[in-house]
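The complex appears here without one of its protein chains, the remainder shown in place.
This part shows chain A:
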Amino acid sequence: MAIHFLFLLSRQGKIRLNKWYQTISQKEKTKVMRELTTLILLRRPKMCNVLEYKDIKVVYRRYASLFFIVGCDSDDNELLSLEIIHRFVELMDKMYGNVCELDIIFGFEKAYHVLDELLLDGVVQESLKKEVLKKVAQQDELENMDEFENIMV
């Protein structure tokens, strides 16, 4: 049930976020992402969102100009993977407030933080949206405290 990797791809083929829950070399990563980029950009809108790639399944979905791409085991539930992607998008939407590609580019660390609260090593750790956002907010707060302390000093 674990996700092996997740990355965001713009329509121009640029990587916008990437997260790997596997220890593989940078070279391998780049190769996989490049191969999947060509595969996915060639797909047409009405086609199905599941690819079989090597021994895994790759599930992707397009939101506006971004492709969200997830790699999971071949016996995993594809519909659930789609749901995870959707969940991630919803969360980002809530956090950035009507998320767009630029938000993710400039605030990429926020996106990572949300993702880290949604998934832990590729496994969904929290199915409640509210909980995830609350935790991210708590962390942000703690960060701000730091800055506050800084200023105080």
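As a convention for this text, a residue touches a chain if its C-beta (ideal position, glycine included) is under 8 Å from a C-beta of that chain, and two chains touch if they have at least 3 such contacts; residues count from 1.
The criterion applied here is as follows: contacts and distances are computed from a predicted model.
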Name per UniProt, for the chain absent here [options: "Multifunctional methyltransferase subunit TRM112 homolog A", "E2 ubiquitin-conjugating enzyme", "AP-3 complex subunit delta" or "Trm112p-domain-containing protein"]: "AP-3 complex subunit delta"
Residues in chain A touching the chain absent from view: 1-2, 4-5, 14-19, 21-30, 33, 44, 46-52, 54-56, 71, 75, 77-80, 82-83, 105-106, 108-109, 112-113, 116-117, 120-121, 123-128, 131, 135, 138-139, 142-143, 145-147, 150, 153
